[in-house]
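The complex is shown incomplete by one protein chain, all other protein chains being positioned as in the whole.
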Amino acid sequence: MIKNIIINGLYSNNAIFKQMLGLCPTLAVTTSAVNALGMGLATTAVLTGSNLVISLIAGYIPKNVRIPAYIVVIACFVTIIDQMMKANFYSLHKVLGIFIPLIVVNCIVLGRAEAFASKNNPLYSLVDGISVGIGFTIALFILGSFREIVGAGTFFNISVMLSSYNPLLIAVMPPGAFLFLGFLFAGKQFIDSRMKGEK
Amino acid sequence: MKSFFKSVFTITIITVLAGAMLALSYSLTKNKIAYQERQEILNAFTSILPYHNNEPDKEYEIINNQKVFIAKDNGTITGYAVNIINTQGYGGAISILTGTDSQGVISGVAVIYHSETPGLGDKITNKSFLDLFKGFAVNDKIAVKKDGGTIEQFSGATVSPRAVAAGVRDSLIVINGMIGK
Partner (left out) sequence: MKQLMNVTFAPHIRSSMDTFKIMFFVIISLLPAVIISIVNYGLYALTLYAVCIVSAVFLEHIFCKIQGRKSTINDLSAVLTGLLLALTLPPDLPLWAAFIGVFFAIIVGKMVFGGIGQNPFNPALTGRMVLLISFPALMTSFQKPLYSNIDALSGATMLGNAKTDLSAYGIINHINIDYHQLLISAGGSLGEISPLALIIGGLFLMYKRIISWHIPVSFTGTVFVFTFILNSIDYNITISPYSHIISGGLLLGAFFMATDYSTSPMYWTGKIIFGIGCGVLTVCIRVYGGYPEGTGFAILIMNAFTPILDKFFRPKVFGDRDEELF
């Protein structure tokens, strides 16, 4: 069971590549590897916390007020993460800015709460939160590194291309987010279909 | 009716607990956040001004309707800074912070805010470009090469460097007014 949850979260039911949830932060903050990693880990922290707490309290919440209750729990975690980041990683928080509070309405978080945590025991929910979060982080990180290397010629702010490299600026601009996410989806489909042995 | 009260009761408990959590987290991080925000402002001054140990944004005089921030080292004036907004940029206003030593010679320039074209005009935030302004004083000709000066404009963009040069020129005039007083 736990193995299944992990595989589902990381790959076969990946939030970005398979469910296409949470695309707003995916498109907006993946201009560099650092930003993508920061956003991914912040979401993972929220997801883990909210999944655990919700699976603990789900049994006591009347059905008709469960969504408001979940949102309060999620918002509470997001605000705590927001304050922690601002206190300890000020420059990263400045870049991610508005997108941290917006994790509240990230459909992955509420989606996991409603679809998984409210129906499963705390251990499974905790594992699910971590693995879905890591899966999300990996997807963001791939896109962020890809865009940063192509669009700025750097990786974690360290120059990785020849000095004569002329960055393809569109990659770090908003249209590039859509283009490169499309390339990644196409790449994933290509790999999947090859793995199934289809032509 | 019973289920109604149960719902209200549950939500109330959850929100109260969440509120308590937030209050705790706020009190733990409050001082650190305030410190970081303060540091952010001071860092901008540190990067463009000579050594100082006061807080320049709290010590200023008004010259020509412009705030002139004064940097001091144990009470001795070491430099001045002026924040000027030049509206001649390609994409609109550019906010420029210019710092000088106590004689009015530029010790550093920073671009605080701009909306220039990505890849062209936004190179005005490059350190290598801003460092070109170091060492100039009010009587020097501060202009891009196209206008007969010495500041290297970058290929494809003249307007943005020209706007920065104009902003720096204006700042020096203000600072000079301060020194002459």
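Chains here go by letter, A and B, matching the order in which they are written, and residues are numbered from 1 within each.
We adopt the following convention: contacts are C-beta pairs under 8 Å (C-beta built on N, C-alpha and C of every residue); 3 or more make two chains touch, one makes a residue touch a chain.
This is a predicted model, so every value here is computed, not measured.
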In the full complex, which of A:72, A:105 or A:169 touches the chain missing from this view?
A:169
Among B:42, B:105, B:159 or B:173, which one touches the chain that has been omitted from the display?
B:159
Contacting the left-out chain: of B:15, B:95 or B:117, that is B:117
Under the stated touch rule, tell me which residues of subunit B contact the chain that is not displayed.
88-91, 117-120, 154-159, 162-163
Absent chain, residues of subunit A that touch it:
166-171, 173, 175, 179, 182, 186, 199
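The definition used in the following text is that only the chains that are shown with their structure count from here on.
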Can you tell me which positions in subunit A touch subunit B when the two form their complex?
57, 60-62, 64-65, 68-69, 72-73, 75-76, 79-80, 83-84, 86-88, 90, 94, 169, 173
In their shared complex, at which residues does subunit B touch subunit A?
3, 6-7, 10-11, 14-15, 18, 21-22, 25-26, 29, 32-33, 36-37, 39-40, 118-119
